[in-house]
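Only one protein chain is missing from this complex, and each of the others stays in its spot.
Letters are used for the chains, namely A and B, taken in the order the chains are written, and counting of residues starts over at 1 for each.
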Amino acid sequence: MSDTADPRLLRAPPKKGIRLSWTDERLRGIVWQLLVVGLVGGIIWWLVSNTAHNLEVRRIATGWGFLNREAGLPIGESLIDYNPTNTYSRALLVGVLNTLKVAVVGIILATILGTLIGIARLSKNWLLSRLAATYIEVIRDLPLLLQLLFWYVILQGLPAPRQSLNPMTGVFLSNRGLKLPWVQWQDAHSFALLGLVAGIVATFLYARSARAKRMTDGQPRKVWPVGLGLILGLPLLIWAALGAPWQGDIPALRGFNFQGGLTVTPEYFALLLGLVTYTAGFIAEIVRAGIQSVPQGQWEAAEALGLQRGRIMRQIVLPQALRVIIPPMTSQYLNLTKNSSLAVAIGYQDIVSISNTTLNQTGQAIEGIAIIMAVYLCISLSISLFMNWYNARIALVER
Amino acid sequence: MSATMDTAAHLSSAARTDGPPAILMDKVNKWYGALHVLRDINLSVAQGERVVVCGPSGSGKSTMIRCINRLEQHQEGRIVVDNIELTDDLRSLDAIRREVGMVFQSFNLFPHLTILENCTLAPIWVRRMPKKEAEALAMEYLTRVKIPEQANKYPGQLSGGQQQRVAIARALCMKPKIMLFDEPTSALDPEMIKEVLDTMVMLADTGMTMICVTHEMGFARQVADRVVFMDRGEIVESGVPEQLFNDPKTERLKTFLSQILRGH
Partner (left out) sequence: MSDTAAEATVPRPAQESAIGPRRPPLLAVGPVAWARANLFSSWLSTAVTLALIYLIVRWAMGFVDWAFVNAIWSVPVVNGQAQTQACRALNGAGACWAVVTEKHRFMLFGTYPYEEHWRPALCVLLFIGLYIVSAMRRFWRKELAYIWIGTLTLIGVLMWGGVFGLSYVPQERWGGLVITLILATFGIALAFPLSILVALGRRSRLPAIKALCVLYVELIRGVPLISLLFMASVMFPLFLPEGINIDKLLRAQVAIILFAAAYLAEVVRGGLQALPRGQYEAADALGLSYWQKTGFIILPQALRLVIPPLVNTFIGMFKDTSLVLIIGIFDLLTAGKTAIIEPAWQGFGIEIYVTIGLIYFIFCFAMSRYSQGLEAELNRHRVR
């Protein structure tokens, strides 16, 4: 149809003017738009002028000057160095990092748990499938805030450190939170971690080149031995080369509390537990629907071609299922991130909680809320941009 | 329906060209983005004339007839329908839509309304007809397309052929002067094509001005005063059916006809 000689591509369309008459469709459109925009603009202007007046009357300070003042607010847990003599801007940064800490870990755990439950829902074992269905139904029918309060009450009801639960050596669960054994972090560990990342990247590249070579000569190549070597061997080698440091940091009871080890505070633990179990209920449904969206005929057609089950899963079913799964999954990730704002109800100091305290201390409500909204809009926008990019990639790979 | 029209002639429209044409297209051009889909279309359809438009898919047939009731807007040239020129003026748009009925390939009945409601909606709200009167009119046309007993059913309960006949009745209820058919039988199973074509022949016999995009050559031979062949956005050839089918002048029409005939 679109050969070069197609006469339909030779002439360009003309431009058109506009007529000054109420019966002209475009003029009418412009008038409508002016009207609506004017109305909305008017309302906003009215609200803004009221606000300006009220701020003046009530002598409320405005502007961002407070960000550089001393915050004087204590923060329980922080990923960066912080003490109450630091500025508000640093306190808010701690809040953002705390939000990200719970959101990132939550998204990873919820995806794992949700996928497992979604697969269990499709199991041929009736009992397992019913159990998964019940979990999904119950968890989705209860408000998240209620679940968070529930978990928090349970964690607070745990025994004191002296009587703490000790399910495994080095693991303690008490009303002060969860204590886990850890290693004393040294440079060798950081390098080993880098080695792990490098190994994953190298495996990916190797798999790609193996596939490309196969496309030229048709010979299959085993990827997994090389992958195993790169992903496990490389970090181990680096670690061993740097002297294989291994000094455990085991929590131990000293007086009324624990010393050492990795601490998960009850607030963080309750929030994470609530967010993960709640979001997993939604993710499970998405995973189930995604897998079921691939018609049985696809399996049959691929089996008829003689492909192995694993390859059918990877090359036929998964690409199609992912196309269905990714958009709703993105919105669940966004939901989890936004829901982490409920932290304020159980005293985990995320960005909402810290902004709220800031707002109460300085009286600058508008700035405080603007900060909360700006942070979440940034996070939402980044996640949706990343997911859109990933989605576009998947769609391309498929074609 | 303009019952004054004599139902006698299936012949050339020459006899009736003395009055103003029902549809006049003068150097009409249209683009989709950069693609020039209608190129200098000149077509004059007389009152009561029946024109069949054919051509390969993507040739611009549907676009052309959709321009006549302004479902699509042309960008250059003039279209005059029933003495009303089609412009950006919304009054002309309202007037045209009242005078021109359209039947779609995919019926486009409103699935949430009964057959009767489908037929009375526009007469009541656009023609401002009392409900009783509109219902009586609808029943009359439903009788004419031979499905009065289905009036209170929903479109989903009817067969494709029945749905398309309802669509014809729905368009007729607006008492249009001109009827446009956009491949009315293409979405139908073979056994249902005939009942729809019979309805269209019946309509042609009443003297309605009709433009019909279709590949049904039998129908074209039976009722068309003129056949227009389009390809790549332009009218390549037109004439009375016998002449056009038996003695194609251009290579493009010959190729097209051989493909159509092979297909049948």
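Quick note on the criterion: a residue touches a chain if its C-beta (ideal position, glycine included) is under 8 Å from a C-beta of that chain, and two chains touch if they have at least 3 such contacts.
All figures in this text were calculated on a predicted structure; none of them were measured in a lab.
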item	value
Among shown chains, those touching the left-out chain	A, B
Option touching the unshown chain, where A:A61, A:L145, A:A301 or A:A392 are the choices	A:L145
Identified contact with the non-displayed chain, of A:L9, A:V37, A:A61 or A:I108	A:V37
Absent-chain contact - pick from B:F104, B:Y141, B:F219 or B:F256	B:F104
For subunit A, residues in touch with the removed chain	29, 32-34, 36-37, 40, 47, 50-51, 53-55, 57, 123-128, 131, 137-138, 140-146, 149-150, 153-154, 157, 338-339, 341-342, 344-345, 352, 356, 359, 365-366, 368-369, 372-373, 376-377, 380-381
Contact footprint on subunit B, counting only the chain that is left out	69, 71, 94, 97-98, 100-102, 104, 106-112, 121-122, 125-126, 155-160, 163, 170-171, 174, 187-189
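The rule is short, and it goes like this: only the chains that are shown with their structure count from here on.
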item	value
Subunit B-touching residues of subunit A, taken from the complex the two chains share	1, 6-14, 16, 19, 21, 23-26, 28
Touch list for subunit B against partner subunit A, complex	29, 31, 34-37, 39, 58, 75-76, 88-91, 93, 232-234
